[in-house]
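Since the structure comes first, as structure tokens, the remarks are kept for the end.
One chain of protein is taken out of this complex; the other chains stay put.
We just call them A and B in the order they show up, numbering each chain from 1.
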Amino acid sequence: MFSDYSLAELGSIFVMQGFAGLILFSVFVLMALGLAIIFGQMGVINMAHGEFMILGAYVTYFTSQFFLNYLPSLFGGYFFVAMGLAFLASGALGMFIEWAMIRHLYKRPLDTLLATWGLSLILQQLYRSFFGPREVGVELPEWMMGSIALTDSVEVQINGLFVMGLTTVITIVVALLMYRSRWGKQVRAVVQNRIMAGAVGINTEKVDRYTFALGCGIAGVAGSAFTMIGSTGPTSGQLYIVDTFLVVVFGGAASLLGTIASAFTISQAQSTMEFFLSGSMAKVLTLLGVVGILMLRPQGLFTLKVRR
Amino acid sequence: MKSTAFLSRSEWIGVAIVAALILVVLPLSVDGFRLNLVGKYLTYAFVALGLVMCWGYGGILSLGQGIFFGLGGYCMAMFLKLEASSVENTKIQSTPGIPDFMDWNQITALPWFWEPFRSLPMTIILVIAVPVFFAFIIGFAMFTRRVGGTYFAIITQAIAAILTILIVGQQGYTGGINGITDLRTLNGWDIRTDDAKYILYFVNAGLLLGCVLIAYFVKHSKLGRILVAMREKEDRVRFSGYSVAGFKIFVFCLAAGFSAIGGAMFALQVGFMSPSFVGIVPSIEMVIYTAVGGRLSILGAIYGTLLVNWAKTSFSESFPELWLLGLGGLFIAVVLAFPNGLAGLYQSYVEPRLGKLTGKKSDETNGALPQGSPAE
């Protein structure tokens, strides 16, 4: 298939394809990070993760409408405001849900799965009732669209760069929070031994609440960022949920590093195969590969060794 | 503990009531259309029953029971489709004698894996064998490496998602997202007539009662007690010298087998099979039937399935735009407030009073677990 092209063309395509793989990687990490925090640190499976993302997307939509109507001169910067608001909105909802629902279920992690599934149905219907059943189009500031031409034939997408930058920032912040801050120490202490953590004076309830809120908040930011590359509608969250779960499972549940490694593996495999094969086949082969490896190594790529 | 009868007296009464309900009361009280709907719901009850065994007793929550329901259903649908695609029926196609969707996808010969489904006995074997084999592979890979709990739940879910994408993607061989539609006859017997629907309803109900009895048998056998022990303290069972993985695989395969029968009966009664049953959504919905009925109650699975589906149908008829709220609320309410479902309510409110009435304590409560500490 490459015989018709010059070396320079091939080179630039490979650069762009590598870049496409990196974008996909960033998207996967961003999707999975919130879920990985909640699942890895708390053992709670949040089936409503996609709906928290879409909440962020809707917040972005309304922020853009607000800026268009009232502050058109500042429209270029609205996205940063929107991401902040998305974090707060999804985080606040997460905190409420933790208080109302999740905290009663810590001894029954499987039940959180059912309850959050119910929550996702309710949220979908609420979005549909309040925001309408159709998709909404989120308008982006002009500077975020289009691409930068590095050479004559190599172009990189600005929104791709944006997602990559955002993912890097959020990952670093989360890593610092988890492994360098006092709060992170508390979280890890609670994960390792809840009773002992409580005994040494850690307010485990508070830690749980904020961890859950953080995970949901990150989902909100992810949803906000994905308005650049995807759709915003009541059921759009469902588009991401399968990939998200696969990334987390494949990475090994309790490990942030695992999540990142697995996002990298899956995204590179998928993007390379999509280039050489057709789209549907690439997806199937990626998924089969993931399942095959999970059969051989069901605990995922990385696992935290905890004595039980 | 050494009672040899495999059903206690109260369990006999329970089974008799269920049998009376689905064999006599429902057929007499609802019209043909509604009865067909009930028949459809009862096929889900097979799945719920399997989940009681593997989730309630074995402590293994599978979010992929739709896989087995779907595989069983597809096996049956493939047989029916081949029969419906006789050369005379399909002479308009460029290759007569193969299913219509294959012809649309430029396939000119029947793929090899469709061949066994030309024969009914072979199909009946495969309806059970394929899903059970699949369950065995999953179970073997997971349980021998001691994967369980939430992690197992998500992996089964991922497998369900993958299988859906596979079926949808390989539409020339599977019918794709449309599924396998327009099934007409079973060995020449038209399954679409009202009479046939009645007969299939009773066959279905009979099979379900048969599975209920099997479930009770397993529950009261030594195996059932080991399952409960395993769920409570897996390591102690392992240290006592039992092969924990082996028992888990068995109960998972049993649940898969039940689901497969349900799937096959679904294909027969409804007349088609769709990949939407294999995916995540139906798999989780089937878990909620079990949870509503009470995850430890074999008969509760049937009541739970009927109740949720009845609610779903009537909700969506009267408030089509709001039924998701009700369903979502039900999920949350059951999990938060009634973790043992209908059976739990029955045990804590109805049974004590019944006991007073008859002046006799019921000899065994379903599952023998106190409230508030359901299986992890």
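Note that a contact is a pair of C-beta atoms (placed from the backbone, for glycine too) under 8 Å apart; a residue touches a chain by one contact, two chains touch by 3 or more.
Assume contacts and distances are computed from a predicted model.
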(request) Just go with whichever of "Urea ABC transporter substrate-binding protein", "Glycosyl transferase", "Threonine/serine exporter" or "Allophanate hydrolase" UniProt uses as the name of the absent chain. (result) "Urea ABC transporter substrate-binding protein"
(request) For the chain that's not shown, point to the residue among A:23, A:123 or A:256 touching it. (result) A:23
(message) If I consider the whole complex, including the chain that's not displayed, which of B:10, B:89 or B:178 touches that chain?
(response) B:178
(request) Identify the residue among A:33, A:101, A:115 or A:138 that touches the chain left out of the display. (result) A:138
(request) Would you indicate which residue among A:74, A:196, A:229 or A:288 is in contact with the undisplayed chain? (result) A:229
(request) Touching the hidden chain in the full complex, which residues of chain A are there? Just list them. (result) 5, 9, 13, 16-17, 19-20, 23-24, 27, 124-125, 128, 132-139, 145-147, 149, 155, 157-160, 228-236, 238-240, 270-271, 274-275, 278-280, 282-283
(message) Touching residues of chain B against the unshown chain: what are they?
(response) 31-33, 36-37, 40, 92, 94, 101, 104-106, 165, 168-169, 171, 176-179, 181-182, 192, 270-272, 274, 276-277, 316-317, 320-321, 323-324
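The rule is short, and it goes like this: only the chains that are shown with their structure count from here on.
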(request) Measure off the straight-line distance from the CA centroid of chain A to the CA centroid of chain B, and report it in whole Å. (result) 33
(request) Spell out the part of chain A that touches chain B in their complex, as residue ranges. (result) 39, 43, 45, 47, 101, 104-105, 107-111, 113-115, 117-122, 124-126, 128-129, 241-242, 245-246, 248-249, 253, 280-281, 283-284, 287-288, 290-291, 294-296, 298-299
(request) Name, in rising order, each residue of chain B that touches chain A in their complex. (result) 61, 63, 137-138, 141-142, 145, 147, 149-151, 153-155, 157-159, 161-162, 165-166, 169, 280, 284, 287-288, 291, 321-322, 324-325, 327-332, 334-336, 339, 373-376
